[in-house]
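Sharing a structure below in structure tokens format, with a few things to ask.
All protein chains but one are shown at their positions in the complex.
First chain written, first letter: the chains are A, B and C, and each begins at residue 1.
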Amino acid sequence: MFGIWGHEKAAELTYYGLHAQQHRGQEGTGIVVSDGETLKLHKGLGLVNDVFKHANFKELQGRAAIGHVRYSTLGDKGTEVDSVQPLLFRSQTTSIAFAHSGNIMNAHALRRELEDSGSILQTSTDTEVLAHLIKRSTQANTEDAIVEALQKIAGAYTFIILKEDKMYVTTDPHGIRPLSIGKIGEAYVVASETSAFDLVGATFEREVLPGELIVISEEGLKSIRFAMREQRKLCAMEYVYLSRPDSDLNHVNVHASRKKMGKELAKESPVEADVVTGVPDSSISAAIGYAEQSGLPYEMGIIKNRYIGRTFIQPSQELREQGVKMKLSPVRGIVEGKRVVMIDDSIVRGTTCKRIVRLLREAGAVEVHVRIASPPIENPCFYGIDMSTKKELIAANNSLDALCEMIGADSLAYLSVEGMEKAIVRDKTIHQGICSACMTGKYPVTVSGE
Amino acid sequence: MFGIWGHEKAAELTYYGLHAQQHRGQEGTGIVVSDGETLKLHKGLGLVNDVFKHANFKELQGRAAIGHVRYSTLGDKGTEVDSVQPLLFRSQTTSIAFAHSGNIMNAHALRRELEDSGSILQTSTDTEVLAHLIKRSTQANTEDAIVEALQKIAGAYTFIILKEDKMYVTTDPHGIRPLSIGKIGEAYVVASETSAFDLVGATFEREVLPGELIVISEEGLKSIRFAMREQRKLCAMEYVYLSRPDSDLNHVNVHASRKKMGKELAKESPVEADVVTGVPDSSISAAIGYAEQSGLPYEMGIIKNRYIGRTFIQPSQELREQGVKMKLSPVRGIVEGKRVVMIDDSIVRGTTCKRIVRLLREAGAVEVHVRIASPPIENPCFYGIDMSTKKELIAANNSLDALCEMIGADSLAYLSVEGMEKAIVRDKTIHQGICSACMTGKYPVTVSGE
Amino acid sequence: MFGIWGHEKAAELTYYGLHAQQHRGQEGTGIVVSDGETLKLHKGLGLVNDVFKHANFKELQGRAAIGHVRYSTLGDKGTEVDSVQPLLFRSQTTSIAFAHSGNIMNAHALRRELEDSGSILQTSTDTEVLAHLIKRSTQANTEDAIVEALQKIAGAYTFIILKEDKMYVTTDPHGIRPLSIGKIGEAYVVASETSAFDLVGATFEREVLPGELIVISEEGLKSIRFAMREQRKLCAMEYVYLSRPDSDLNHVNVHASRKKMGKELAKESPVEADVVTGVPDSSISAAIGYAEQSGLPYEMGIIKNRYIGRTFIQPSQELREQGVKMKLSPVRGIVEGKRVVMIDDSIVRGTTCKRIVRLLREAGAVEVHVRIASPPIENPCFYGIDMSTKKELIAANNSLDALCEMIGADSLAYLSVEGMEKAIVRDKTIHQGICSACMTGKYPVTVSGE
Partner (left out) sequence: MFGIWGHEKAAELTYYGLHAQQHRGQEGTGIVVSDGETLKLHKGLGLVNDVFKHANFKELQGRAAIGHVRYSTLGDKGTEVDSVQPLLFRSQTTSIAFAHSGNIMNAHALRRELEDSGSILQTSTDTEVLAHLIKRSTQANTEDAIVEALQKIAGAYTFIILKEDKMYVTTDPHGIRPLSIGKIGEAYVVASETSAFDLVGATFEREVLPGELIVISEEGLKSIRFAMREQRKLCAMEYVYLSRPDSDLNHVNVHASRKKMGKELAKESPVEADVVTGVPDSSISAAIGYAEQSGLPYEMGIIKNRYIGRTFIQPSQELREQGVKMKLSPVRGIVEGKRVVMIDDSIVRGTTCKRIVRLLREAGAVEVHVRIASPPIENPCFYGIDMSTKKELIAANNSLDALCEMIGADSLAYLSVEGMEKAIVRDKTIHQGICSACMTGKYPVTVSGE
């Protein structure tokens, strides 16, 4: 998500801000811009470049804008353009647009209530639920209506809401999903990842706090607390693989935390080997850390093909069996005859990991030791990451030895939860907690019956 | 609009059915298909070909489908993809999709009521109003809820509504907009124009009657009357220019009616001239009729350029002034030195007519007599044609002489209302009335305060 | 083909000029522009709009340009972009570009000679043969080299040749293919069809004469005669179906000539019937003429679907068999219960004609009388029309009665050669002859062994 308030080029900067966060969702994207009087929307299915190549930014004039890149999760499947955010709701007197990241856990119950009292929900998105709750609120002003609505929903979320004359920015009471505020001159910017600030020339100001609703208007920022202060529970997977390495989360740089995870992993699970290599792109930092700690050389043992896009013609099954590779290829000149430590950031379903081990062996590696720079994922995520059932999580259903055999490695080790926390959490204050429910099963938010 | 019930290739046939009616709306298009259990939607901005070139018809499986091509009118402006129909509304238990043509005159009042009682309307379409009225109905079954909702709306409309297991087809109590039913084998098809039946290999069965709601399901057709029987008031402009010449409306072929209008026009307003020509494509039939009646030769004095599409590079102002033509060009070899009768179907704003008169003169016509094959349009349309204010209607604000001078013609004459009726109405029964409110000011439906 | 000399917007006007002649070739297109010092080329496969939608006209600056739309014929098959014209040949000192229409009959022999003496021909186009002949000429200046080369080739052709500082325009000694010269202000334009002049705001000056080479440069026009004066033998098929109705050929308007062919046909082969209809678009003029002469009403019995483009999804065989139509559809409301005279411009392979007769019957026509507004085509064309073997010409291999049965008509008649000549040739001078070899077998140019 990205938002900007008070800049002549609001829509264009949102385009660049979404671009910087394209890795967070590739299914669809949209921008809503306000010129102070009306809201205008441009959205579509596909990448930011594809959706906006025909957009006329002259028609998207205005000093405030919000944008979104779509990533399907639990409560929010489907590839229809109606579900692409931001969602824009127009009434006769006013309009309101919503961008949302995360997952509302009691969405089903809330939907049922809303529908039973006559509301029509057009999409399967959680976002729409909040819009209806706000509309149904008896509060006189939007601010209070939003607070009332937020108090009814449970889950992990961040919202950016745009009206003609105000922008509302909020994070759930545990701050599970990240959202930060920056400035470009006098203009405010909001983004899921701080790397978007760097790309649009903004400076980081601060994170949106758990349970905080920030109202941005011509009067500047106003902070409202809508929930009791609780310990921050920032999603550990943001560090493990979701965020860009150049983003800072909770004042901790993502690349740096990954490298530390690699170092901790090297301390916990050393192995006698010749080279260390990482799966591009997200495991490179951890691999460098492992190499640095272990004293083994880091080498580029696996290469990612850069030119694969939407028009790439997938090789037929026959050609794939004959050895035609697509996205990743091993570097024979580096791994041949070597004992390789292969660092991966995590294992969800195990298919990629298994494939890479096989590629490395085919390229001549004599031993392949897999080291995972995060703890085993044994529990589903209800907070917005696409791992929703225990059944699909390979680590939940297999012992370490069985898993090692399944992926075909000579040895397999995961980073411990303690090791991960050492790498991510600088000092254990109320601000610094992380959510590692998918690894530990300790869920910060639960909803009965869901 | 197009709908089909009970055919294996429902979505594909809807594609061809929409294609046949592309001239009725070029802004956007969509198809909703039902496989008996769920509804699936594919829609987008642009022509039918553009929107469906990447569609995967394998994913649009089902035996029932409805489709729509979008044309902006009064209450329904905007080029956002959200407003493209069919609109699909999903609740936890069921789904419903709407395709609508026409204009609901009390939409504003109904919206206000709905919004005041907590509903959120996401689009500016009238369609959505009906959806909310149905949802809010206290009737137990959908059929009754639709009847209750239809009884609250006033205006000119046709709807095709699709649920998982039923299709509902309806026309307003005056039957202002056309809608017909046909069959392909055992399957039912519904279309705004009968020409769509010919293109998909269907046979015409009958028109949907004014104030009739037809329910199509596995049990076959069921007809419900939701309004008192009143005289049919089919939109005259459908004959004048909107429909394809190969369509039949009220059992009268459109080409034939246009040709008769041309003949009546020749009787009413003859002129001494050398050739008769018509503005392609919609005025050709009338021009042929005028020629036949007058004994003057019909000639192709104006040609339409066929290859202009969306990627056509518009000539700059400079080049246009140097004489670069785009869509229409006069045929010098035919009009040079000739006294030309130029037949046009109608005059709305007058700009096209003026331009063609100038082109004919530049190509050497010594006299240009303009004959309009319909009466002057002096009143706005509230029933779905894009002529919404009196201000823009050139005939409402100028005398015939002034108008003749404005368009630069040597003489100008319109067809009389009587002449038009002779050409369209076969026998004056309850079934055969037409709405000519834009010419006569006699509105069949009025809503106070709108 | 289109060319322009002496205009600031040479490339853009060529774009519009090609657009106007798109019907002459849809396989590929290109433009070469000269800024006085270098030649620049942009070309590609597809329609003018498609090829130039990404073209940067700012990079195609220059005051002279030539362009071409490609249509495959006898000696010139293949869909490789290399064969798309204009062909541009660069040497170290100068460049030269060629656009060509027609067919060189001794191309094979000339190619063999050229290849035997060490030349490499990169394309299968006749155009390249001329380029090599010019290069191999011992003449000192380009003008003389072109004359020498032209004297070696036999066939039907028009060429527009562009060098940095000169344009050369020529027609074969019989003037089989048309080429005209016009002016926009001080600029000269050249086009295969005069309709292109109208569309770019140019005025017609004169036709390029048989055996004439015109050199256009800063000094104006210069005319050179490279062959003995012979009677003009303009291709009759240009009148019959190839040219646009708004073009003039040899000072005869194409629509007017087609209408006269229809009239002559009505005189020669009248029939008792109810309506006359024509196959759109090229047979409409003749049908109107037939109707006018016979006193029968002309009706729009067959409609052409306008929105079929390159992205149109062709109906499957199954759907076609169920009656899904594509390009042409009959108008039931007009033909049902009627005796129909169906006018077609010509019959080559007979498949289209047969299909339309069937469509008319399915739509309820009780009789279908086919009248062809040109004589039977019984001989192949060696001059640039794609009918190259006798085998494929249905009229060459069947009696009139057999043919009538094959296409399923109640009666069938062709226009006589005399009737056609009456309609095309105003007065039988040396300028006014036509080539009707495909009908009469009298070939104006022959080459032994080909």
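To be clear about the criterion, a contact is a pair of C-beta atoms (placed from the backbone, for glycine too) under 8 Å apart; a residue touches a chain by one contact, two chains touch by 3 or more.
Not measured: the values here are computed from a predicted model.
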Among the chains in view, which touch the chain not shown?
-> A, C
Consider the whole complex, including the chain that is not shown, and state which of A:Gly36, A:Gly220, A:Pro297 or A:Gly441 touches that chain.
-> A:Pro297
Only one of A:Val48, A:Ala64 or A:Leu393 touches the unshown chain, namely A:Val48
Which listed residue (C:Lys9, C:His23, C:His100 or C:His132) would be found touching the missing chain in the intact complex?
-> C:His132
Hidden-chain contact residue, picked from the options C:Lys43, C:His100, C:His174 or C:His369 = C:Lys43
Which residue of A:Val32, A:Leu45, A:Cys235 or A:Ile284 touches the chain not shown here | A:Ile284
Listed in rising order, the subunit A residues that touch the chain left out are 9, 12-13, 15-16, 19-20, 22-23, 47-50, 52-53, 57, 184-185, 195, 198-202, 204, 244-248, 252-256, 259, 281, 284-285, 288, 292, 297-300, 303, 305-309, 311-313, 315-316, 318-319, 322-325, 329-334, 363
What subunit C residues would touch the chain not displayed?
-> 40-44, 80-82, 87-92, 108, 111-112, 115, 117-124, 131-132, 135-136
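Keep this in mind: only the chains that are shown with their structure count from here on.
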Based on CA centres, what chain would you say lies at the far end from subunit C?
-> A
Whole-Å gap between the CA centroids of subunit A and subunit C | 60
How big is the gap, in whole Å, between where the Cα atoms of subunit B centre and where those of subunit C centre?
-> 37
Give, as an integer number of Å, the spacing between the C-alpha centres of subunit B and subunit A.
-> 47
